[in-house]
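Presenting subunit A:
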Amino acid sequence: MQQVGSPASGEKYHFLIRRLHSATGLVPVGIFLCIHLVTNATVLLPGDPGYEFQKSVERIHALGPLLVPVEIIGIFVPLLFHSLLGVQIILTGKSNAQQYRYGSNIRYTLQRTTGFIAFAFILYHVWQVHWFGKPVGGGQFSLHDEAGNPAGAATTAAAIQAAWWIAPIYAIGVVSTVYHLANGIWTSLITWGITIRPKSQKTAGYICAAFGVVLTLIGLGALSGFRTLSIDSEDVHTKNTTHTVSRHVP
Partner candidate 1 sequence: MAKTIPVKIKRQDTPHDGSRWETFDVPYESGMNVTTVLQRIAANPMTAEQQSSTPVAYDACCLEEICGACTMVINGRVRQACSALVDDLLQEQADSIELQPMTKFPVVRDLVVNRQPMFNSLSKVKAWVRVDGYHDMGSGPRVSEATQEEAYPLSRCMTCGCCVEACPQFNDHSPFIGPAAISQAILFNSHPTGAVDREDRLAVLSDAGGIADCGNSQNCVKVCPKEIPLTDSIAKAGRDTTLYKIRQWFGR
Partner candidate 2 sequence: MAKQHVVVVGGGLAGLAATMRLAEAGVHVYLISMVPVKRSHSVCAQGGINSVNNYTRQQGDSEWLHFDDTVYGGDFLQHQPLVKEMCDWAPRVIDLLDRLGVTFNRTPEGLRDQRRFGGTMYKRTAFAGATTGQQLIYALDEQVRRWEADGLVEKFEYWDFLGPILDDSGRCRGVVAQDMFSMETRSFAADAVVLATGGCGLVFGRSTMSMICTGGAAGRAYKAGVKYGNGEFVQVHPTAIPGTDKLRLMSESARGEGGRVWVPKKPQDDRDPRSIPANERYYFLEERYPKYGNLVPRDIATREIFDVCVNMGLSVEQDQLCAYLDVTELSPETQKKLDGILEIYEKFQGADPRQVPMKIFPAVHYSMGGLWVDYEKNTTTGGLVLGSQRNQQSNIPGIFVIGEADYQYHGGNRLGANSLLSCIFSGLIVAPSIENMLHSFSAGNAEDQPISLFDGAVKEHEAHADRLIKNQGSENPYQIHKELGDSMTRNVTVVRNNDDIKSTLAKIEELKDRYQNVALSDTGDWTNQNLSFTRALGDMIMMARVIAQGALQRDECRGAHFKPNFLTPPMDADDPAELHKQAQRWCKAFKEKNDRWLKSTIAEFTPDGPKMSYESVDTSLIPPRPRTYGLKGAEIIDEVWREMGAQAKTEQQAGAGTAN
């Protein structure tokens, strides 16, 4: 027989851990996602192609030697915590959206599906841009390319996405991640007891949906921005090639 509600030993911090899961999704990870996508979207700003983006990236890199610890403590650890615990949480549920096709139930299932997708995508993305990207489908992101281009960050970002099959992966990854965040904000408002009545939950739903749509546009816009940066050299993998950046009209 099922043991309903019987706490397993060693689950003393269950509540704290779950609340941290919710909090980490919002504060470091969620906020980081917003900054990340907005920063990316600066590639779309008028002026010299990639210039504004370069400036944004440089501002971030101004942290200098602190950058790596900030990345690790502020992003990677919370992200990993949120993801791994998320997987464990997903495994405690048994989705039944086929049987009970209510909007909220479909969103519940999507939250779990997008969580998985986002996790996989982020792993790939980090792997690709940080350390191991070079051999597989792109380049390594860096602040400056070795040729010392004025918009080296943009060119490396564009180079990462140069292969044709990267675009759909990134699109799906970005949409899933944004959905996961937007819907996560909506559920966290309930979890933390801020929206209680169906009416306030509905209002919050509209706001979260609008937020999600805007962030999706920003994210996808950035993607298309990088896609439309044309790099005059074919060989971006070898960092000794000189290339210039221009915008081509799709």
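A quick word on the picks: all candidates are chains of the complex that A comes from, given by their letters.
Rule of thumb we're sticking to: contacts are C-beta pairs under 8 Å (C-beta built on N, C-alpha and C of every residue); 3 or more make two chains touch, one makes a residue touch a chain; residues count from 1.
Just so you know, these numbers come straight off a predicted model, no measurement behind them.
J.: Since the rest of 1 or 2 are in the complex but keep clear of subunit A, which one touches it?
T.: Among 1 or 2, contact with subunit A goes to 1.
J.: In the complex formed with candidate 1, which residues of subunit A make contact?
T.: Residue positions touching the partner: 1-8, 11, 14-16, 18-19, 89, 91-96, 99-100, 102, 104-105, 107-109, 111, 187, 190-198, 201.
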